[in-house]
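Take this structure, written in structure tokens, and hold onto it; I'll ask about it next.
Omission of a single protein chain aside, the complex is shown with its protein chains in their original locations.
A and B label the chains in the order they appear, each numbered from 1.
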Amino acid sequence: MTTKAYALPSDLSPATVTNTTSLLRIIALAFISGAAIASRLFAVINFESIIHEFDPWFNYRATRVLVADGFYEFWNWFDPTAWYPLGRVVGGTVYPGLMATSGVIYKILHALNLPVDIRNICVLLAPGFSSLTAWSTYMFTKELKDESAGLLAAAFIGIVPGYISRSVAGSYDNEAIAIFLLMFTFFNWIKALKTGSAFFGTIAALFYFYMVAAWGGYAFITNMIPLHALALLLMGRYSSRLYVAYSSWYAVGTLASMQVPFVGFQPVRTSEHMAALGVFGLLQIIAFAELVRSHVSSKQFQTLLYASVIGLGFLGTLAIIGLTYKGWIAPWTGRFYSLWDTGYAKKYIPIIASVSEHQPTAWPSFFMDLQFLIFLFPAGVVMCFRELRDEHVFVIIYAIVASYFAGVMVRLMLTLTPVVCVAAAIAFSTVLDTYINPVEPEAPADEAASSEVNSVASDVTNPSTPTPVSKKSKKAVKDSSASSTTGPFGDLVASVTSGKSGKKGERSFGVFGLDTRLVVIFHAIGMLIFFVWHCTWVTSNAYSSPSVVLASSNPDGSQHIIDDFREAYYWLRQNTPETAVVMSWWDYGYQIAGMADRPTLVDNNTWNNTHIATVGKAMSSSEEVAYPILRKHDVDYVLVIFGGLIGYSGDDINKFLWMVRIAQGVWPDEIQEPNYFTRKGEYKIDDEASPTMKNSLMYKMSYYRYAELFGGGQALDRVRGQQVPKTGPTLDYLDEAFTSENWIVRIYEVKKEDLLGRDLKSANAFAQGKKRKRTKPASRRKALL
Amino acid sequence: MYLLPLLSFLLLPLSFVVAKEDPHAELVKLAAANKGVIPLDERVYNLLTSPKRTWSSSVQFTALDPKRRCSPCKEFNPSFNQVAKAWQKVPAEQRDTHFFASLDFDNGMAVFQKLGMQSAPIVHVYPAAEGPRKSPSGKTSPFTYDFSYGFEAGPLAESLSQHTPVPIPYKAPIDWGRWATVAAFGVIFAVTLRFIAPILQSRWTWAAGTVLTILIMTAGHMFTRIRGAPNSGPNGQWIAPGYQNQFGQETQVVAMTYGLLGSAILMLTVVTPYTSSPRRQRAQVYLWSFVIFIMYSVLVSLFRVKNRGYPFKLLL
Partner (left out) sequence: MFSRWGLLLVLGLASWATAKSSTGDSVLVILEPKLDKDNFSIFFDGLREKGYDLTFRAPKDVEPAVIEYDSPQFSHVILFAPETKSFANDITPQSLVTLLEKKTNLLLVVSSKQTPLTSLAPEFSLVLPPPGTPLLSHFPERDTPATVIPVNVSPNPVVTSKLPPVWFSGIPFSLQNNPLLFPILSAPPESFAADSEGDSGAEAVVQVSEKGGEGLWAGSQMSLVAGFQALGGSRATWVGGVDLFSDEYAQKETKPGVKSGNKEFASAVAAWTFQESLALRIDRVTHHRVNQTEALQAYTTNDEIVFTAHISKFNSETSAWEPFSGIQDMQLEFTMLDPHIRTALPPVPGKAGEYSVTFRAPDRHGVFKFVINHKRKGWTHLESSTMVSLVPPRHDGYPRFLSAAWPYYIGAISTSLGFFIFSALWLAGDDRESKKSKGSKAE
């Protein structure tokens, strides 16, 4: 006979209770997705419905092509304006999942006679999918604990900044749909593993295929699932369920993934995918061994069998390694390898190292993105250890791997976020379960208490691993006992709480008194509210600016929009011929192609290091050296970003050293990084700047006529905080064509060859009326001798 | 840099007076005498980098004298010597076309001033100015080794090999100490396996490991590793200014905070409910709630130090 901390309505029929709970659950999910979508609309409200940043511009452009010309044209799309003059075979070098998705949505809407502009679909795709992510996270967590935890997890992932940062309205990037696919594939995998059904395995494979088609990060799944399977094998948890789930997933998934043109034969040719293949082979061997064992009885034969199994596995690994050395299997790609050897990228692939989102993560970013989840996370992992079912093993592995990756690369925070939400939800809902549960344990005599504690401690330290079957029975027992005392509502609560506790004998446990409950509950609610405030603030302030349009605040606090980029891009679009080739650093390639619609030399899909290095060389060498390069590539306009006037720190002078390094990688004896530093080894742009620096095209283009702006006064670069030389650089081979309002974008026109065949420097001198010194005809004497 | 050949040209006659013999032969002898690294003074330096040199050379400008207090020099010197030593292995006809030399500040201040060097160590590679090994671009001004690759010998040999007739046959020396320890641990592990097996099989060992890893990672350990951030800043400040930056100590502090908060939560859920005496249980509940509240507000205030303009605060 248990006492209760507070009274529960006992006159409710079980049916009512279940119905109400499910209804509440649905409503809650609806609200969660509402919140998830709404909190991502800051960008649209503060600015406008515009595509953000860089890569999304390409995705948007590709989507327009897809929608306009149909899928086959898109598949065979050769883009002559990108990587001029090499061109880019877009169909074969892109993950088409994102474009296909929004294309389908577009077609459906238009089939329903809803004439929605494709841009708006692209802008709002990410928020839409974020609600789906919330749902799939709910399903995933439900498999781990129960509905209440699932709802919490859904709510967390719905508004957590770590995920919002990549999925605000307008950031139309692969990650927008990838996280949903990630979670849903994992959910199906867990489901398949629990039920051992090939059906769910296949579903998992199909969504894996979708993921492969959508995001390069699919390699994460490709390695997570085998890792999980392997761990289970090592824990001696081989089961036919595992066999069925994994085999169906791997077979179907791999075949399907090879249908994506960009992936092609990688799944059987590259090291990233070898883990999956190896585990697959291992599973077959073990399955066979199990089969034989079940039929054969002889003891030593079994030992022999085990030996051979191990031997085979060993040989298989050796074979894979050997193939890698022979070159039949491509080794890790640099991008992937740099995750392990963290110094690798900077040394050998500066392009990768130069990307800001490939930098390691400092702890404030973790807290910024996850707030209080970050310390619920470990607690949740411990909970997973308490009842160590197969799916919990998965979460644990996921937790370790993802937290390492997130530490190494900022952008991989994205893969960490879901597991944090799940684990945190488990921990948090356990707290709530414990302290909402009204059932009070009967107070024992004090002397009993001490022994109680010890016994509990021992319970905690060596729990068994309950199989689902035994759980069922236990639940049944509990229910019967509980239902006798408390009404059906009590049943529900009891059944909910029964999930988490490690193991329960007859001895009851619980919380005494109402005040303790209230303290903890209020505390928890307070945390949640704080979390919501935090998320809202971070989203609206940090993650909602579309880096195409910048916002600053006037002295009076009102918002001031800086729209130089679009100003310049539209200038290009309206004042230059269709075929005018624009050279800029690769960051701006996609934007130029998307907004100005002009051919570019290099863009954000950095597939050709040499071509990028060529641009880097042109930017970092003197006019005379650069001009032939520009002419050879038919460059008509050169575009540079210069933040010196208004202090926009992401400008080209700050990226300049990367250009130098990348160029140095290809032309080590023409470009050398040390030459761009001052004698003291500082990177300066003022009078002390090294001559190489001052003669470099980038420097000249950035500071051309900058000093004049200050009319005699001392010109100041607000980003570097240095004085610009009074006598600015002069340009002979380029003409200033356009400079945007705040000087952020400066466009220069490349002069044609002189019509008298002079070099442009002397032509300029003549045009400015300078006399050239008399020349003498070359003496023919030498020729005669 | 460009006036260097001129100057050395002026000094050339003098150097010839001093060195009767053919400069190349002298250099070879010097190199052989000093394990491949020619100790330079001003005269030998001008000899080595004479404008009509048919050989190339890698010169280390350093300041090893303790009173110069140049710790990087001391750190870098051994690797330079190792590379030079490795170079001695190649057959003579190639070896004698490229020299390794080291100029200490105290032996050649004049040279340092001529080259306008403010810092050390610096490695210059002087390509051959004449003869068969003259660089096709006709470049005679020295290349400077880029120390962003670090002070290790491996990358140094790698990048110097671009300028030597044959790549430098440098192989990193096998670290016997490391292997020994590894082997020792392996043995110990094998021996004690049967005793520690239960520990290894207990899930809680693994749990502890996992949680520790997670805590360290989420506290930004990798950042400090990759960026080589110092354990604590100058004048003993332990919080690095700026949102995208942190010190080693911060990692520890933050990790501990997280750990404490996490364990408090665990206490509330795992231990407290099993406490069967109401008084103690109530005490625990209040205690842990209080701990959580305090630590949480500490954490937030810490975050506000890093990220000014963060509007929210708890207790402090």
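A few remarks follow.
The working rule: contacts are C-beta pairs under 8 Å (C-beta built on N, C-alpha and C of every residue); 3 or more make two chains touch, one makes a residue touch a chain.
Quick caveat: nothing in here was measured; it's all calculated off a predicted structure.
Every shown chain touched by the omitted chain in the complete complex is listed here: A. Between the chain not shown and the residues A:87, A:264, A:311 or A:681, the one that touches is A:87. Touching the chain that is not shown, out of A:45, A:68, A:268 or A:291: A:291 (per the contact rule at the top).
Checked against the full complex, the candidates A:299, A:326 or A:771 give a single residue touching the omitted chain, namely A:771. When you scan A:633, A:655 or A:700 for touch with the missing chain, the hit is A:633.
Taking the whole complex into account, chain A touches the unshown chain at residues 72, 75-76, 78, 80, 84-87, 89, 91-92, 240, 261, 291, 294-295, 579, 632-633, 753-758, 766-767, 769, 771-772, 774-781.
We adopt the following convention: only the chains that are shown with their structure count from here on.
Centre-to-centre, using mean CA coordinates, chain A is 30 Å away from chain B. Here chain A touches chain B in the complex through residues 342-343, 346-347, 359-368, 372, 374-379, 381-383, 385-386, 388, 396, 399-400, 403-404, 406-408, 427, 430-431, 434-435, 441, 443-444, 446, 448-449, 452-453, 456-457, 459-462, 500, 509-513, 515-516, 519-520, 523, 527, 530, 533-534, 537, 668-669, 672-674, 679-681, going by the rule given at the top. Residues of chain B touching chain A in their complex: 116, 118-119, 135, 137, 139, 143-144, 146, 148-149, 155, 162, 202-204, 206-207, 210-211, 213-215, 217-223, 225-227, 243-246, 250-251, 254, 257-259, 261-263, 265-266, 268-278, 280-282, 285-286, 289, 292-293, 296, 299, 303, 306-307, 310-312, 314.
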